[in-house]
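Have a look at the structure below before the remarks.
Here the complex is missing one protein chain, while the rest keep their positions.
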Amino acid sequence: MTDTPPRKLRYAMVGGGRDAFIGAVHRKAMALDGQIELVAGALSSSPGKARASGRDLGLADDRNHGDWQALLADELKRPKGERIDFVSIVTPNHVHFPVAQAFAEAGFHVVCDKPLVHTREQADALVATVAKKGTVFGVTYNYTGYPMVRQAREMVRSGLIGEVRKVVVEYNQGWLASHVEGSGGNKQADWRTDPARSGAAGAIGDIGSHAENLVATVTGLRVESLCADLGALVPGRMLDDDGSLLLRFEGGARGVLIASQINTGLENDLRLRVSGTLGTLEWHQEQPSRLVHLPHDGPLQVLTRGAPWLCESAKRASRLPAGHPEGFIEAFANVYAGVAADIRARLEGRTADPLAADYPRVEDGARGVRFIERTVASAKSELKWTPW
Amino acid sequence: MTDTPPRKLRYAMVGGGRDAFIGAVHRKAMALDGQIELVAGALSSSPGKARASGRDLGLADDRNHGDWQALLADELKRPKGERIDFVSIVTPNHVHFPVAQAFAEAGFHVVCDKPLVHTREQADALVATVAKKGTVFGVTYNYTGYPMVRQAREMVRSGLIGEVRKVVVEYNQGWLASHVEGSGGNKQADWRTDPARSGAAGAIGDIGSHAENLVATVTGLRVESLCADLGALVPGRMLDDDGSLLLRFEGGARGVLIASQINTGLENDLRLRVSGTLGTLEWHQEQPSRLVHLPHDGPLQVLTRGAPWLCESAKRASRLPAGHPEGFIEAFANVYAGVAADIRARLEGRTADPLAADYPRVEDGARGVRFIERTVASAKSELKWTPW
Amino acid sequence: MTDTPPRKLRYAMVGGGRDAFIGAVHRKAMALDGQIELVAGALSSSPGKARASGRDLGLADDRNHGDWQALLADELKRPKGERIDFVSIVTPNHVHFPVAQAFAEAGFHVVCDKPLVHTREQADALVATVAKKGTVFGVTYNYTGYPMVRQAREMVRSGLIGEVRKVVVEYNQGWLASHVEGSGGNKQADWRTDPARSGAAGAIGDIGSHAENLVATVTGLRVESLCADLGALVPGRMLDDDGSLLLRFEGGARGVLIASQINTGLENDLRLRVSGTLGTLEWHQEQPSRLVHLPHDGPLQVLTRGAPWLCESAKRASRLPAGHPEGFIEAFANVYAGVAADIRARLEGRTADPLAADYPRVEDGARGVRFIERTVASAKSELKWTPW
Partner (left out) sequence: MTDTPPRKLRYAMVGGGRDAFIGAVHRKAMALDGQIELVAGALSSSPGKARASGRDLGLADDRNHGDWQALLADELKRPKGERIDFVSIVTPNHVHFPVAQAFAEAGFHVVCDKPLVHTREQADALVATVAKKGTVFGVTYNYTGYPMVRQAREMVRSGLIGEVRKVVVEYNQGWLASHVEGSGGNKQADWRTDPARSGAAGAIGDIGSHAENLVATVTGLRVESLCADLGALVPGRMLDDDGSLLLRFEGGARGVLIASQINTGLENDLRLRVSGTLGTLEWHQEQPSRLVHLPHDGPLQVLTRGAPWLCESAKRASRLPAGHPEGFIEAFANVYAGVAADIRARLEGRTADPLAADYPRVEDGARGVRFIERTVASAKSELKWTPW
């Protein structure tokens, strides 16, 4: 450990003002470790609310902007030593693309919420921009920040459960089980069920994309073709609130993906089961510190966060000893820690340690957009299999 | 309670000799309550083994037969007061039809294991025979004998969880995760993976049929169309060992059914989740005495077997106080108790109490055969939806 | 396997008539495997009810007695080939001693419910009689019949968890949380809270004795001294309904034993935790097929009934494959199977296989009586430690 510790990274936030839910989570995640600080923002699409939100958060007046264009212009005018290190985009989905594209094009590092953008073309454009600029671009698929998801990834990738044959992933919630949108009382419900702001998909876009990313992260499998049934089961809903997919992966593994927001009583029931020739892994987001390993030839094991026998990647993602629960915010913080490690490496002119710079990237976001697009296409098709 | 208790019912068993697994379970289930006794049998397709098995079980020589034809002929010759009350058929699947049809045609009550028969035509013939003869015909979909499955049925049918929107049923096992058949060491694996004896389907026939029946029993929903992906994922296997289906039910509910025998490390993981507009129910066979109820508007509840607030049907299916675990054999015994109640009612010239005569019937078995047939058809189809 | 299978063992039951709870459980347990049959009885202390109960169960009139003395006299008159092989005593506690002593003295094998008798003197007398006669005497500490309890015993005894340091056993129920006795509506509550019929202890005698036996069975540890706090927490109750003990074992291990019947909402919450220098074991009766092993140096393991890696003793105590729940009746049946194996060995003039003749004996019952006596003495003492 050195006596001259690295300075805190500085960020600006776009979106996440008063009444928003996820922006505050991002801020808490970044605050947790005392390594990242908020210095600027354009916290709402409404200029008045944007500035009021910025004042709540203690932003200096000259860095508290009414819209993201002003934020970007201002940052570009500032000297390097004062400028933000990255921007965090936590707006509703339809705003992701213009903001992300503009900041990336201007050479800023970016963190953007998921699903990344609305269309495959936007995704491709963003990937191209990031490649051209060589910047850092993280996507907050926050569930992959859980230590035991990283442990699962290590166990699958290293061959511990053999060749993967079957994957079942579910993401079930109940909060959209009745027609809560449009009443003005539920901002989340309003925009998430509105195609103009949410995109072509509802539940599949919001939570199905997390499920897709979880499978891809843990298994590395690539979808070859899929068969989707999407439904808007609550009368009057404009986007799907329930989806089920059959998956075929390259190499022959099969899968099922379920994403539903009409499962009354369920909270945030994201769960994954991966069966290989040598064993099965099970993980459940609501008990994130446990990873169940069922070997074909021995007793069930429960690996827990904080244990000395976990892989290095899981260990690094953990802050507390075993038995001291960590949760959602820590997982989120791990995604940001990965981004921060990558940015710091660039600031210091070195290549980041891959174990440290462990975060979902723009390509993961683009694959997620592709997944949504292919799912919607399949749902409309009379043929069983829609190729990837 | 009367001072002249009813005599024990007498049964013959076809199949279930030495080395067989499920026959012994049927016998234990029937022995449990001391109300049913084994008096005759043709316990194997091999006459020598049949008779040796009968001697193991204490059968009298003149009722211990080398084949089922001899058993049937002998029973028909006996006076009514000595004759069996019913036959229990626990052979491999391909033998079900001729035996069941012959005994039913001869006017005997029958209990037959599932899947009932190989083809829709056989199923229709059997339904017709039973209807013509007016006899009792039970099918041992044993999982519906669990008290908490009956509680779930009552809660769904009475509207407690509102209109059903989504059903997810899984039946996962790991015992066929490697190529164990054909070695001679695993009789179960041998016949269950052999199309000649098992029928057109493997996992879908063996355990998928239980899953289908569980959904039908609990929800009463009727499948409108289905979309299946079946795979023989273990190299060299002749029948499917992994299947996943999307389901659409009449009335608009959606469903997913998974049946897989290659989930390494999983034991007998049958689980059901039914989400309605007012709440969700979850049941897991490996913890059969618990039924989780997640109301939309209140805390999660866990109903347990033996509690005074359960429905009458669940109470009747229970033998011990709460907290004293009951299991698979008791559930099996409940199916037989239902059959026995129906037979006793006929012996006494009355209509059975529906709460007592609660068991899966030949029509349930026929619907299960239909399910297998439609699933296999869908798996071969390039179209997404195969109508029921 | 031989072609001349052993005949069924014959038993008489004392107690267990109409309205009794536990007698029916014993009968189901004995019926389960088809190896033991009821042939005689004196099923109630009321002669009329005794005979009516016998008729319910199909007893022949000449073996259906109004009191146990008549049963004993009749059995002694019968030729050996017709006589019972053993008697099963399932009366309230205060009747255990005279019946057990009389049958044992007459040379009969005996199975008796727990707690064995009321006083240490009675227990010593019974042990002496059994030793003198050389007969089989089983005590239905049924929880030790669970396969995973036997697995725990093997793991502790073989040193897998090292030297035992701490034992925590709890047995919590809620059924006596209000003053249900004396109303006539709850026969169990009536006699179990009545010192004349239940003995010097209530909860400690009824369920504390199971807890003591579970610890002794699994660990083999001997109590050196104990410190008890017993309370009758429900106003008006005549015996303890809640007890907690500190235990010191020979060799230095420490323990806590809790037995309480006023834990509202709890069902039959018997649980054991044994910590040794190398690992900890946890078992919970309400999920009896799971044994949790927490090694000091590796991930938590859950061993499940039916797995091929269990010890021989656990395997023999199992009837179904893993994942097919077994329960209370099977555990009970295992105690009887152990007794039966011992009786059969004697019938055949050989020493029983210890793995087969695995059941709690009269000495275990006597130690249980000692435990109750010492606990009651400690509860009255002002000194902390009461020696064993």
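Going by the order they are written in, the chains are A, B and C; count residues from 1 in each one.
Basically, contacts are C-beta pairs under 8 Å (C-beta built on N, C-alpha and C of every residue); 3 or more make two chains touch, one makes a residue touch a chain.
Just so we're clear, the structure is a prediction, and the values are computed from it rather than from any experiment.
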| item | value |
| --- | --- |
| Listed residues C:58, C:182, C:231 or C:321, member touching the removed chain | C:231 |
| Contact with the hidden chain (one of B:73, B:131, B:302 or B:347) | B:302 |
| Per the touch definition above, residue among C:10, C:55, C:133 or C:165 touching the missing chain | C:165 |
| Chain B, residues in touch with the chain not shown (by the definition above) | 293, 298-304, 307, 309 |
| Absent-chain interface as seen on chain C, which is shown | 161-162, 165-166, 168, 170, 174, 177-178, 227, 229, 231, 233, 242, 244, 246, 248, 252, 254-256, 258, 260, 262-266, 273, 275-280, 293-296, 300, 381-385 |
| Contact footprint on chain A, counting only the chain that is left out | 1, 3-5, 7-8, 18, 21, 24-25, 27-28, 31-34, 38, 52, 55-58, 173, 175, 266-269, 285-288, 304, 306, 319-330 |
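Assume only the chains that are shown with their structure count from here on.
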| item | value |
| --- | --- |
| Farthest chain (mean CA position) relative to chain C | A |
| Separation of chain A from chain B, taking each centre as the mean of its C-alpha atoms, in whole Å | 44 |
| Averaged-CA centre spacing for the pair chain C and chain B, given as whole angstrom | 34 |
| Multi-chain contact sites of chain B, meaning residues that touch two or more partners | 266 |
